[in-house]
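For this depiction, one protein chain was excluded, whereas all remaining protein chains were kept in their positions.
The chains carry the letters A, B and C, assigned in the order they are written, with residues numbered from 1 in each.
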Amino acid sequence: MDIKTVKVGDIEIGGKPVIMAGPCSIEGESEFIEEAGYLYGRGIRLIRGEAYKPRTSPYTFQGLGEEGLKIIEEAKSLYDIYVVSEVMDPRDMEKVYDVCDIFQIGSRNMANYSLLKEVGRQRKPVLLKRGMSATVEEWLLAADYIAGGGNRDIILCERGIRTFETYTRNTLDLSVVPAVHELSRYPVIVDPSHGTGRREMIIPMSAAAIACGADGVMVEVHPHPAEALTDGEQSIDYAEFDKLLDKLDL
Amino acid sequence: MDIKTVKVGDIEIGGKPVIMAGPCSIEGESEFIEEAGYLYGRGIRLIRGEAYKPRTSPYTFQGLGEEGLKIIEEAKSLYDIYVVSEVMDPRDMEKVYDVCDIFQIGSRNMANYSLLKEVGRQRKPVLLKRGMSATVEEWLLAADYIAGGGNRDIILCERGIRTFETYTRNTLDLSVVPAVHELSRYPVIVDPSHGTGRREMIIPMSAAAIACGADGVMVEVHPHPAEALTDGEQSIDYAEFDKLLDKLDL
Amino acid sequence: MDIKTVKVGDIEIGGKPVIMAGPCSIEGESEFIEEAGYLYGRGIRLIRGEAYKPRTSPYTFQGLGEEGLKIIEEAKSLYDIYVVSEVMDPRDMEKVYDVCDIFQIGSRNMANYSLLKEVGRQRKPVLLKRGMSATVEEWLLAADYIAGGGNRDIILCERGIRTFETYTRNTLDLSVVPAVHELSRYPVIVDPSHGTGRREMIIPMSAAAIACGADGVMVEVHPHPAEALTDGEQSIDYAEFDKLLDKLDL
Partner (left out) sequence: MDIKTVKVGDIEIGGKPVIMAGPCSIEGESEFIEEAGYLYGRGIRLIRGEAYKPRTSPYTFQGLGEEGLKIIEEAKSLYDIYVVSEVMDPRDMEKVYDVCDIFQIGSRNMANYSLLKEVGRQRKPVLLKRGMSATVEEWLLAADYIAGGGNRDIILCERGIRTFETYTRNTLDLSVVPAVHELSRYPVIVDPSHGTGRREMIIPMSAAAIACGADGVMVEVHPHPAEALTDGEQSIDYAEFDKLLDKLDL
């Protein structure tokens, strides 16, 4: 089917492939501002950065919360960027609404129907990650929960599914790219960072995603991945990100 | 480890195995009252029944909502029963609190950390279902999100995981029963209805659950399974439920 | 359906549940003779012991081969026992035929159709393990490859499937017990040793298997599991095996 483009300011998702990049979570003001500046300088205007961070363990860093939202606001005042950020709780919607340009629904919440309905009532784009063990059909039905509220600006995001394989963190399922385009009008983005959990796979798997028709990639970039508070092993540094840009040549 | 018993009124979960039974969802006033009466007559005082019903598709029956809560209240005024019912949205907590005796967190919401924290703040028992593709470790960490709020009355519930097998709806993983008892102090209940999706497997798999040490079973019972609005193919009728009681002989 | 009993000498499989026990692999003459004597003394006459041992890694112990077959012969001359042993190569059939009473087809070879056809030509019982990721339907079709050669003395054996769970070696899928009995006339045995990979789960999961209708269990027993050449972590010692017998009380 024809892809329905989703507009984020003056950027269109669903036409020429896009690159979304940024740290896994927002770790501090200077860190995020600095990275946003670097990315903006490289032509990237869709920045990821999570203020609310769903973590499997309650004993690990949970994100900066409202403080993170303020940091996003400040970065946006400095650069002409749009920010993708996760919303985890329908009660946070009001706070997040003014700051974020794309609401991310994380894979753990793909079937959190209360949250899906809440973003469905908003009038801003939603990036809906596939659940860890969701079928394509269930993923599209989750999108229908959002669309049912009148919000049709939905971007799907493949981030790997859970299998028995242990070398990679998840199994990136690129065949969903043609599947989603066959079955729906939604653009689909690929996240090779969560999808593989391995830094050295980000460039090849990003290239593969674009080659099979993905509408973009979302990658985790961190100036010093080894020191990242979350997901450092799947983040690339600036030098590697430059190589990615060269390789994709979008 | 020694199991920490969870008290629901005068009933203890975590000692002698218990049976929780009821319809998948509450379909109407007379239907639920009638079934509660039947179950109470058979000695069952832990009744399941969902007012809020998470459904994969937005196009199917979504539960009666607040009307369902009123029906639960009425049933409780008639019989000395306790009701297990799902809470899907932290904003519903106040309404649900007065009516339900055990809050159920469904498998789709096992990693909905906002909701887990919210039930962690309450002072009523929580039945935490395992996520469709959650490891035992992740499940126990989800329980820690609840316990972190001060609510330690947690009952775990195995309801099958997702595999490649298609004959059963899910793959019931009974080995989690000894695993949970080895790794935690939580009682663990088995749901063979969702775990297999097949009516004829409910009796044998309930017996297996008890045999390997489960603290109870939760089964879907419907007077006319073929007419159930949800999950009829995995519900047993009254005659079959009587056979289950005979077989388990608790 | 009615179960077709399989006769092994004067023992029937498919009626009263049976216990098959023995070491994972035959490690030496005195070790196997000694264990066979112990098991025979406890009333166990279906002894497992592999001379040919399929191993994931070519760098680990591969079984004693023909020497192992001689050890089986000697044990059989001392005790009135029947031995279940794996055949991996159709070219070994002649050698194995005279010694083994039940041919085991391991899970790795469930879809080795040349081997299935070869055992189908023999006139001795076959124990067909489920493949690591085989559906029930594929498993039954594999049995049909054997039956197609005229050998209908087939015993199925569930030994766990591969999932994302890592706490257990595999996920023991007990719901196949009622499934196999619904869909075929074959008896089905459960192997909790391979199915869980954890010694402490063997007793509870054996009890669960019998409770849901399994026609028997096959367990790995080793006098000193910590010193076993293969699979020690999933073998129980003699004291634990005595407890298993008490628990099952067949």
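Convention: contacts are C-beta pairs under 8 Å (C-beta built on N, C-alpha and C of every residue); 3 or more make two chains touch, one makes a residue touch a chain.
What you are looking at is a predicted structure, and each value in this text was computed from that prediction instead of being measured.
Here is the thing to keep in mind: the chain we left out touches A, B, C in the whole complex. Between the chain not shown and the residues A:Leu46, A:Leu141 or A:Ala179, the one that touches is A:Ala179.
When the missing chain is restored to the complex, the residue among C:Met88, C:Cys157, C:Ile202 or C:Leu244 that touches it is C:Met88. On the side of chain B, the interface with the absent chain consists of residues 162-164, 166, using the contact rule stated above. Those residues of chain C that touch the chain absent from the view are 54-59, 88-91, 108-109, 111-115, 132-133, 138, 141, 144-145, 148, 162. In the full complex, chain A contacts the hidden chain through residues 133, 135-137, 161, 163-168, 171-175, 177-179, 182, 195-196, 198, 200-201, 204-205, 207-213.
By our rule, only the chains that are shown with their structure count from here on.
The rotation relating chain A to chain C, fitted on Cα atoms, comes to 180°, given as a multiple of 5.
The mean-CA centres of chain A and chain C are about 48 angstrom from one another, to the nearest whole unit. One inter-chain figure worth recording: chain A and chain B are separated by 34 Å, centre to centre, where each centre is the mean of the chain's CA atoms. Counting only residues that touch two or more partner chains, chain B has 133.
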